[in-house]
Every structure is written in structure tokens, then in C-alpha cells.
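One protein chain is absent from this view; the other protein chains keep their places.
Labels for the chains are A and B, by order of writing; each one numbers its residues from 1.
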Amino acid sequence: MDERAIGKARPPKVLVTKIGFDGHDRGSRIVATFLRDAGMEVVYTGPWQTISGVCNIALQEDVDVIGVSSLAGDHLILPKLMDALRAAGLDHIKVVVGGIVPDTETELLTSAGIARIYHPGATRDEIVDGVAALAAATRRSAAPLEAQP
Amino acid sequence: MSAADARTGAGERSQDGPGPDRVGAKTGAASGLVRGLLRGEPRALARAITAVESDSEEAAGILAAIQPHLGNARIVGITGPPGAGKSTLTDAIITELRRRGKQVVVLAVDPSSPFTGGAILGDRIRMLGHADDEGVFVRSVASRGHLGGLFRNVAGVLQVMDASGPDVIIVETVGAGQSEVEITRFAETKVVVCAPGLGDDVQTMKAGILEIADILVVNKGDQPHAEDTVRQLRGMLHLRDPRLGSAVVVSTTATTGRGVPELVDVLEEPRLEGGAGG
Partner (left out) sequence: MTELAESNAGLPEGYEGARARWEAEVAGHLGADAPRVNRSGLPVQALYGPDDWDSSRYLEDLGFPGQDPNTRGIHATMHRGRPWSPRMVVGLGTPEDYNKRMRELYALGLTGLFVSPCNSHLRGYDGDQVDRELLGVCGTLIATSEDMERCLDGLPFEKESVSIGDTAPYTLTAMYLKVAKDRGIPWSTLAGTTNQSDYLSHYAALHMFYRLALPGQKRVLLDHIEWMNQHVPKWNPLSVIGQHYQQAGATPAQAMGLTLSAAIQYADDLVARGKEPDAFLPRVSFFFDVSISFFEEVAKFRAGRRIWDRITRERFGAEDPRSRRLRFHTQTSGADLTRQQPLNNIARVTVQAMAGIFGGLQSLHTDSFDEAIATPTVTTARIAVATQNILQHEAHLDDVIDPLGGSYYVESLTNRMEEEILSVIEEIDQLGGMYAAVQTGMVQKMIGASSLDFQEKVECKEQIVVGVNEYTTEGDESEYAPVPERPDPQKIDAYLSRLASFRSHRDQHRVDGALAALAGAFENETENTYGLIVDATEAGATHGEICQTVRDAVGFGEPLIVV
């Protein structure tokens, strides 16, 4: 199956967001454009989202992947995001991080469940293919349609 | 269709004619979803929208099941040209509705790229404050090649949203192409937002916009010419075909909230009889 076009009925849906206070969004705008050009639907929130806000957005928009753009240490809060997604029953959604993450802090993120870290220099294909594959994985692992208890 | 039919999905089977077990399983899952939806659970609403938006197998069953539960929400369409501050105004309207204790669902529609099929759904940028509010549910949808400007299953999605029990459903669209005209089929109250502008800007506003509007909002009321634009639009509305019903012009400054309570008062008035687009 060509994972880039899961089916015209329902293209991959990706949330591109920033948590915390950094406002540099050159990278996240470019990534959103790459994903759109690859046929995905991108919910773009802009900066200053909160953890609970991101959980709500992911739930309401029924996204396949959450992409967090991070600079300036905002990634340090991501383990808390993973906890919140788990508590909300949303941990089947794959989460990736793009931006500045020092090597000494990648373990903190991967052990918290972040699926992939994209450092500066990642190419368009790396990002698009990676996100498409993760979206497909989310769909495969999503719970069948059912109400919450 | 009877309620019993809705439960069993009779009349809405797939072409393969599923065996009884599969029907039961699908119906069971779908009816669990429908129960959650009717209770207003956000997760169920989100999943139900996904099903109906993308024509999934469960869509027909869900739609059938919710038919008896429709008609409570007021559906408001908000549209307007870029630069009018429409998104900021929508955000301010949501804030005011919440202040009045109303439950709000928002359907934000953006165009898909005709070349790639992808889309940037950017309406949430302006709704920063509401992401943490349990009383606001926002869903962004792409047009997915639908020529009308909205998207194919908008009627079904609006029904699903209605069934979850909100007081108001806001449909927000970009005021380009056909979407602002198509919205007349679904929204009882059509709000068109524009920015102050004398002469050319207002004169060249598409005739279609003036015809469909129930409420014309002149936003950015702090700018010079705002009052002049309000007057000008009132004059133009007088020339409108009387069969379109009456319309109101309101002045707002979305960034400070000025004029928004008055606008919401108009939105909450008893439904307009014989409004535009009927």
C-alpha cells in the first residue's frame, strides 16, 4: 500500500503544533507545507498551546500523528504530554518532535514514548515518509469505533 | 425509517450482504458509538465525525440512528473575505457564547489542494483560548475536492454534531469560491464579516454575499470609515430583494470584544422566518 495516499476518502491527518513559549515557526510552517504537498491534512495550531489543549485538539480532530515543533528547551515538557495522552486514552496516536533537541536529552524523549525526533537537516522525504508510516501505524492500532466507557 | 431499522441497519447494508454476525458486531460497535455521541462525549463525537466525513462503513448506521435526535442546535454560518478578521471574530463569539453558558461546536472548513489532495487546516490558530474549554468542540475539515466549496458530507457531519447536543454549531468557511453560497443550504443564520472600506471595496463585494447574509458584520470597528461602511451597507441592504428577508448590520471590534455581545444577542434571537436561501 502506498502509505502516502492511504485513500482519498481519508488522507492522513496530522497535528502540527508548538507547546510552551517559543515562537519560532519557520520550521513548522515548512513541515506543514511538505505534508500538505504530500497529500496530508494538517491541523496547524500555531504556538503557545498547552498540554491539555493539545490532547483536546488531537482528540477532537481525530488525528493520526502529532508533530511538535520545539526550540529553546520546550521539549523538556514533552514527557508530560505523553503522560497526558496516555491518561486520555490517546496513546495510540504517534508523536514526533522536530527542532532543537540536544543529544543528551533525546533519551528523555524516546523513553517517554516519542516515536521519532527530527533534527535540523532532516530532508523533506525523511519527514514525509516518516510521518506517513507513523500515520498508517496509528490507523492500524486505533481502537475500533466504540464509545468510551 | 423506524428506530428498529436504525438499530439493525436494515436498508443500509453493504453490497456484500454481510452475515448476521458481522452485522451484529458492526451495529453493536456503531450503536455504542451512537450512545456516546448522544451523551455528548467528545471522543464519540470525534469518531462519529470521522466515520461520516469519510463515508466509512458505519456512517449510514450512525446517521440513521441519530435522526430522532436532531434539531436542537442553532446552526450559524460565518464567512467573509480574508483580512476581515473573521477568525478573530469567531473566537470572540465563542467566548461570549461560553460566557452565557452555551455549549458550542465549531466546524471549520478549508480548501484541499487540487493538485495534491492535502490541506492546511489553520482555523485553530485563532482559537488558542478554547482548546482547554470542555464546552467547546472544534473540528477542522478539508473540502477534499468537493466543487461546492464545503465538503461532500457536510449535511451528515452537521447532523452528527447536532446529535451531540450543543446549543450552537458554528460553520466557519473561507469567503472564497462557492462556499459562502453553499452554506445557505445548511445554516439558519448566515453571518458575513467584512472590514471597513469605502468605495471600491464595498461596491465590489460580491452580490452573492449581500444576498445570503442575515447578519453583516463590519469588524475592525476601531478603524476609520467603520461607521461609514456600516451606513453604506445598510443602504445597500435596502435595495436587496425583499423576498430575501430582512438583514442586520452590526459593528464590532473583535480584538477587544466591543460589539460582540450585541452580535450574539442577534444570533440568539428566535429563528428568522423565511430567511435567505430558505
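As a working rule, a residue touches a chain if its C-beta (ideal position, glycine included) is under 8 Å from a C-beta of that chain, and two chains touch if they have at least 3 such contacts.
The structure presented is a predicted model; accordingly, all values stated were derived computationally and were not measured.
Just so you know, the chain we are not showing touches A, B across the whole complex.
Between the chain not shown and the residues B:97, B:120 or B:174, the one that touches is B:120.
The missing chain, though absent from the display, is touched by one residue of A:24, A:92 or A:139; that residue is A:24.
Residues of subunit A that touch the chain left out of view are 20-26, 29-30, 32-33, 42, 44, 46-48, 72-74, 76-77, 80, 100, 102-105, 119-121, 123-124.
Within the entire complex, the positions of subunit B that touch the omitted partner chain are 82-83, 88, 120, 122, 125-126, 128, 222, 255-257.
Here is the rule we use: only the chains that are shown with their structure count from here on.
With centres taken as mean Cα positions, subunit B sits 27 Å from subunit A. Taken together, the subunit B residues at the contact with subunit A in this complex read 29-30, 32-37, 39, 41-47, 49-51, 53-56, 58, 112-113, 116-122, 124-125, 128, 131-132, 137-140, 142, 144-145. Put simply, subunit A touches subunit B in their complex at residues 5, 8-11, 32-33, 35-46, 48-50, 52-54, 56-57, 59-62, 89, 144-148.
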